[in-house]
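Can you keep this structure in mind? I'll have questions shortly.
Left out: one protein chain. Kept in place: all the others.
Let's look at subunit A:
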């Protein structure tokens, strides 16, 4: 796995280097004073800028990453031509251990049919005295006590909209001390002083994704403020201690090979890919103060999101999520799985982009936030794979009738009307197996 991650990283670096040489743009450049002043004035409205980004292309898109994952092979694995009891019919060929439905039922026990949920039991037909009022009252108590562990347990049943921002901050251990605001201001100064090639990639990504989204285009300026600062933040480097990835390295010009002049590029070691800005966009609904929004995003990234684009055997890593999705579908919807495979529409090819983005940009925002509540509550990304399988189960009837990959994509193109909690509950607890 480490080898595969290493060679994937090399490909990304080569791509970035060639972009650098082809466009004759340096990786980093100190801004002249005039430009610094201009940027400082425009800081709150960077979205109005229309730089020429036509020559830039994203370093990679999720489907490139999927091809790498599909080709992962264990050299010690007996993958003979004959079908055996363990032939992987899906795209992922690595035999990682994933949970089955009985284990998932135990893990996600609070999502069961007899437990109240926000996203189900707060709908207009249900009188609030049955669940919602009491749940809100408990949430307020948890916040007063400032009990982070209790908040994590509480949020498994969903968070009331009014309390969500504070609850997430409590679970992620984010508090706004003056030094945190000062740190953010320091990052802002770093953005003003140096211009990075990665900045153009971020601009391009925001313009291509969030700006085109009906829900998120209003937050365009916030996204620049967060992502440009994120690239300068060296404290993010510490997450590489538990990440299978490594940050890209470079040397000051003229000092190649001298370790005292070795630096990481970008300073936070994370090269953004197509869709990266969608990790930040939903958070803009919750936090309006830039330094707090920044801290929440950074913590979400170093706890969860980094696992969605690096190759590792972790149970919440993207490889395990893909395998979990495929295994769930194969085991509980074998006819659908077989049919889709026969028509050349491997299900993972459709669901991969949902999982890599943690469903951001595919679900309605209120539904997405209910989903991310559970990611925080269970401290695991496995729910993304379960939801992906549940979506396929929900649209199984239509999918059985399609005859091509394009038609299957069309059936699953629009998820904005889906209600996630009923889907998850039915798939885990109410499906006859």
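Convention: contacts are C-beta pairs under 8 Å (C-beta built on N, C-alpha and C of every residue); 3 or more make two chains touch, one makes a residue touch a chain; residues count from 1.
In this text, contacts and distances are computed from a predicted model.
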### Message
Please identify the absent chain by the protein name in its UniProt record; candidates are "Pyruvate dehydrogenase E1 component subunit alpha", "Phenylalanine--tRNA ligase beta subunit", "Nicolin-1 isoform X2" or "DNA polymerase epsilon subunit 4".
### Response
"Nicolin-1 isoform X2"
#### Entry: Selected residue (touches chain absent from view) among A:52, A:129, A:179 or A:214
A:179
### Selected from A:126, A:149 or A:252 as touching the chain missing from the view
A:252
## Note on the structure
Checked against the full complex, the residue among A:313, A:379 or A:431 that touches the missing chain is A:313
#### Entry: Absent-chain contact - pick from A:43, A:264 or A:429
A:264
### Query
Where does subunit A touch the missing chain, residue by residue?
10, 13-14, 16-17, 20-21, 26-30, 74-78, 84, 86, 94-97, 179-180, 182-183, 186, 190, 194, 232-235, 237, 248-253, 256, 260-261, 263-265, 267, 313
